[in-house]
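The other protein chains are all here in position, but one chain of the complex has been omitted.
This part shows chain A:
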Amino acid sequence: MAVELDVFVGNTTIMDEEVYQLWLDGYTVNDAVKVRMEGGVMDECEASADVLQSDTMDQYRTFQMCERLLHSPAKLANQLLFQIPPHRQAMLIERYYAFDDAFVREVLGKKLSKGTKKDLDDIGAKTGVTLKSCRRQFDNFKRVFKVVEELKGPLVENIRHHFLLSDKLARDYAAIVFFANNRFETGKRKLQYLTFQDFAFCAGQLINSWTVGALDNQVEDMDVDLDKEFLQELKELKILISDKDLLDQHKSLVCTALRGKTKAFNEMEANFKNLSRGLVNIAAKLTNTKDVRDFFIDLVEKFIEPCRSDRWTAGDMRLYLTHYTNSAHILDTFKHQVVWDRYMGVIKSCIFKMYHD
């Protein structure tokens, strides 16, 4: 005696959010049933294991049928096959495009290519995310990347429109796309302490201030590519370290402002030239794609690590960078105020975000 066929179809498509999550997480039907049993649904409505099994199968089938539509979420709203209330549609989409931070941290900045896809089982094993879920997440990144690649207009808006995602999720995807496009190195050991959200924040900063789109919002790839002209202009900042007078002047201005305000003053004073050289050199090298990729590693090596070894607090960091940035404006011979602000604005907020354990 075996159940040969067992289906249940509602006029309004019935979907259980818990089962949906299990499906998204790549659980097999049997594993999902086990999880549900442990979760205690059985007590509701006097269900038995058979009932759970049958329900889970039904829902898995429904999700599989919906998956095709979820690949272009706009279709979900005007397809006729499933009658799904709008708030459920939104839930389906949002959850389908949600990702594990642990997973995304692994692929962030990597090329979204077949090669990377092949490594997914390793990533899965490392992060504890099932391979099925890894594939879904990876394919989502790739799909979003492909669609927005060819679109004009603001990146976040485009993602939100095309994939009907929430603002938060759209921003995260923008970060992923941005990182994938510029191939920022995030995998080095020194960067391991940074979370996806740290990077996503930095990506937001870069997108807002350093891309072509920061000036003109109708260019193609405006939010994906860094503003070449700006990167060129950054070379001019070198004067801050190459001109000895300027460097000393800058140092004395900063030190005057900082004196007595922090315990780490001595270290700051001692390290000023090194730190300033570090930041300005990063700026000057950004015309090379290779150095763009190493942007984050450079920030950590050249700035964050020295400060950390000197036991600066977050407050110290804030104080120092604020004065460091502002003092440059007082330098008479320094003419690149606009570029300096555009550069330091981003650097400042990135470092604030990245300066933790």
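The criterion applied here is as follows: a residue touches a chain if its C-beta (ideal position, glycine included) is under 8 Å from a C-beta of that chain, and two chains touch if they have at least 3 such contacts; residues count from 1.
By definition in this document, contacts and distances are computed from a predicted model.
The unshown chain of the complex is recorded in UniProt as "C2 domain-containing protein 5", chosen from "C2 domain-containing protein 5", "Elongator complex protein 4", "VAMP-like protein YKT61" or "PESC protein". Hidden from this view is one chain, which touches chain A at 1-14, 44-48, 50-52, 54-55, 57-58, 61-62, 64-65, 73-83, 85-88, 90, 93, 161, 164-167.
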